[in-house]
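A single protein chain has been omitted from the complex, and every remaining protein chain is retained in its original position.
Chains here go by letter, A, B and C, matching the order in which they are written, and residues are numbered from 1 within each.
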Amino acid sequence: MVSIYSKPVTIKSLSYRNALLQSMSNALSQHSHVIIMGQGVDDHKGTFGSTLGLAEKYGKMRVFDIPLSEEGNTGMAVGAALNGVYPIQTHIRTDFSLLAMSQIVNMAAKYKYMYGGHFNVPMLIRLIIGRSWGQGAQHSQSLQSLFAHIPGLQVIMPSNAYSIMSSYDYAVNHYKGPVISFEHRILYDIEFNENVVYDADPFNSKKVREGSDVTIVATSIMVIEALRAADYVQKTLNLNCEIIDLHSVSHMDKKLILDSVKKTGKLFVADTSWQAYGVAAEISRLICEEDPSILKAAVVSIGMQPAPCPTTQSLEKLFYPSIYDFISKLTFLITGKTHIPDENKISEGYKKFKGPF
Amino acid sequence: MVSIYSKPVTIKSLSYRNALLQSMSNALSQHSHVIIMGQGVDDHKGTFGSTLGLAEKYGKMRVFDIPLSEEGNTGMAVGAALNGVYPIQTHIRTDFSLLAMSQIVNMAAKYKYMYGGHFNVPMLIRLIIGRSWGQGAQHSQSLQSLFAHIPGLQVIMPSNAYSIMSSYDYAVNHYKGPVISFEHRILYDIEFNENVVYDADPFNSKKVREGSDVTIVATSIMVIEALRAADYVQKTLNLNCEIIDLHSVSHMDKKLILDSVKKTGKLFVADTSWQAYGVAAEISRLICEEDPSILKAAVVSIGMQPAPCPTTQSLEKLFYPSIYDFISKLTFLITGKTHIPDENKISEGYKKFKGPF
Amino acid sequence: MNFNSNYEELFYQSLRIRMIEEKIAEIYPTDKIQSPVHLSIGQEAVAVGVCHHLKKTDLIYSSYRSHAYFLAKGGDLKAMLAELFGKYDGSGKGKAGSMHLADKSIGMMGSSAIVASTISHGVGSAFASKLLKKEQVVVTTFGDGATEEGSYHESLNLASVFSLPVIFICENNGLAIHSNESQRHAYTIHQHAASYNIKTTYIKEGYDFELIADAMYNIIQDVRENKRPHFVEIKTYRYREHVGIADDHNVPYRSQNEYETWKKMDPLILDQKMVTAFKSEISREIDAAVEFAELSPYPPASELLNDVY
Partner (left out) sequence: MNFNSNYEELFYQSLRIRMIEEKIAEIYPTDKIQSPVHLSIGQEAVAVGVCHHLKKTDLIYSSYRSHAYFLAKGGDLKAMLAELFGKYDGSGKGKAGSMHLADKSIGMMGSSAIVASTISHGVGSAFASKLLKKEQVVVTTFGDGATEEGSYHESLNLASVFSLPVIFICENNGLAIHSNESQRHAYTIHQHAASYNIKTTYIKEGYDFELIADAMYNIIQDVRENKRPHFVEIKTYRYREHVGIADDHNVPYRSQNEYETWKKMDPLILDQKMVTAFKSEISREIDAAVEFAELSPYPPASELLNDVY
């Protein structure tokens, strides 16, 4: 699949949170069969603001809090989808979806195929990745690889507000199967200023920066880090990074990635999870099975360190790759030389997350 | 880690099933704190023969049937392990473990790290992979990649009777953490005649065949297929395959694999699951991050087709790679030429599985 | 078919299901059916009684032991047998097999080989029915073993909290594979279910299709009108082994006596007059369906990667 850009839009500034809220609101207002179900979707915090006020507007039959029973709730969503409802389910932390794995993997992912194509299970599961402020081992996981391994699931990781807008619109209005979307908690507070363009296939990977020295494939919040790193090495060292926002980790745009790596000869993968059996692994497979000789250097990947997430800030900051790590590894990959990043020249990132949730 | 062979044994012929039964029996007789819990472990079928007669011998407090409640049962095993018991838990199909994912991933895998190293959760979870006779979408999954992505779990796929003997002995007697072992249902009926040697680290990958033309990395029953394919191409085409029995998919022997691929320049990966985010992906990452130039050809991998498993035999036989597929792809990788395998020259495989379970 | 009474009709349907499953058992050793089969022989009256007063637009979910429900809800026998044979004309194009019978057109919405996994689907479909004002009731059926699963608890709570038009049918054959209920349950199923503030009916005569159908008549009406759940436990008995076709009463996990007791109450055994009246007609239908299944082609290779998404 190649991205075909179309329908340029010119929204000026939109936060991830507001994009979510707007997407949810659009879905509810456009279709009476859309519901939102999840813990706290109707309370005064409204799923970190992303469902705020919707219960009041669309009624508590359509936007409702649900008991703490992830497997049952997900089965309920599947059953509702089979009878004409489009359920949007939320988990305030990705980690809780492990309790719903059987419904997602054994049922939702297989429903169409297993019964011979006669049934569809259109639904959207929103999973929020926690990070920082001592989320600890059980509130910080980023489990996209688990789902992306399973045929039948569309697994996306929208990296910005516009990606939320187009992906969720597409999920609700066009796509017929289960979509698992990973929303990074840190992204919620970020404003997106650029004019990003809607894509004909909003689930597709997108090239977000042209360059010739290296291909960076990034997911979710790591796209922002990649843009910062690329910005830095451009300004400071005149190096040109090409960046691909992978977006769909289950249905990645293979041609886009291969063409880019063919051009640059170098690959840097920045993902939000552990690397073993993760995004860097799958992209490595893609290249190895196509033509490993397009790689002119060893691949570099960054993600979580291979451990559960420690709570203390002193270890947590080592657990996640910093922008310094990113830049120094990136520079070394491109130039073969060590470079110590100059803090003052790194463009502003996101605000530090201040807890508790 | 490099394999250090030691303690040669000379058992003549042992079926996978009997190795399991013997391992279970050894564990129970050596330690009064070992228990076996699982559906049907104490019935007249005895988990396909692997626990037969043990309840009678060791008592029903130690070998017992358990209600259908995977998450609760696994939590019970974790709690028992924390209080001095070594639990061996069985799932007659891997697919059911999806109901226990939260206990395995959120709890067992993290227990040691999350509390600062003060607790251990020594336990063995035996997951049986179904295949053939219309197991269908929900009784055929091979979910090793899901577990191998998670730090804290030791995930093994014993490919033969001796590997069962040494791995389970090691798990029960030496290892302190949770072990997830995938046993292929088809292996149960196979007799292993070779003198295999115990390894100093029974969880390590093992080279099971020396060769120079290609490196085959295989898991579980695919090791047997690899041996058959290697045998064939040797006899028929005088090609020499090196085979690595990966065994631990979570803690693979990187050096063993890299050294072999450096020597042969070619890599063929044969796994039991889907390829996306699977074993071939992880091994590709290993090579790409070390030195992709050691690959003199594109990597070839085989596994399940990217779909849920269809029930009908007509599609099921296409869903799994056949020995013909294996040989022809392997030959093409080594020689670059098409070869049509001669059925008569392929060594005997395992008996066809005759259902229902 | 014209029937002289409700009894006759229900008898006919139950007998038909039994004869179909006996035919499956007869064919099984030929390996034409390469799929694990979980027979309902002995339990047919439950499915027949439960489905009798359901409308075509009402929905039902079941487990791997679903032949009887598929047929009782009006599923096409040819499509079912073709499915068991792994053929393209099967209800699931051969991809489903015995454990995954479904047919949207008759409201048979799925049957799953993961124990208890469809209980919550019934709840969700009932939610949709209520939200979209469909006037449908939704039935979800499962075994006694399924009640041990966490999602069973979750589903009962959800159905009651949201007051949904779902009927839970627990088909209690006293066994989960070879394990007796008393070993597995600290609770009595229908009493436990009642603690969720759900109306509950206990029927111990699982062989009596008329009694079940009559009870269901009222239940269905209440659930449809008042949009609230109802829980039904029905005691029954499985004649054959858990999976496969054999009579395994030689194995001491259950008693031959119990078997004899149940057989003594089984109308399909007791009322030989009725059996004689219907037998040959049913046989003809079955034979034609078997022939259909035999002749149906296997799905083409192109189906392998179809309908994955």
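Note that in this section contacts are C-beta pairs under 8 Å (C-beta built on N, C-alpha and C of every residue); 3 or more make two chains touch, one makes a residue touch a chain.
Treat the numbers as computed from the prediction; the structure is a model and nothing was measured.
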Query: Which of C:N6, C:T57, C:S105 or C:S195 sits in contact with the chain that's absent?
result: C:S195
Message: For a quick check of understanding: of C:D103, C:E148, C:E171 or C:D266, which residue touches the chain that isn't displayed?
response: C:E148
- request: Would you write out the residues of subunit A that touch the absent chain, in ascending order?
  value: 39-40, 43-45, 65, 67-72, 95-96, 99, 133-139, 305-308, 310-315, 318-319, 354-357
Query: Contacts of subunit C with the missing chain: which residues?
result: 148-154, 156-157, 159-161, 183-188, 191-192, 195-198
- prompt: Mind pulling the subunit B residues that touch the left-out chain?
  reply: 33, 35, 61-62, 66-67, 69, 71-85, 87, 102-103, 106-107, 111-119, 151-154, 176-178
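The working rule: only the chains that are shown with their structure count from here on.
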- request: Report the most central chain, judged by the distance from each chain's C-alpha mean to the global C-alpha mean.
  value: B
Task: Could you grab the centroid distance between subunit A and subunit C? Build each centroid from C-alpha atoms only and quote it in angstrom.
output: 41
Statement: So, in whole Å, the Cα centroid of subunit B is separated from that of subunit C by 36
Junction residues of subunit C, two or more chains touched: 90, 92, 94-96, 100, 112, 114, 150, 308
Field: Contacts with two or more other chains, residues of subunit B listed in rising order
entry: 71, 95-96, 99, 136-138, 306-308, 310
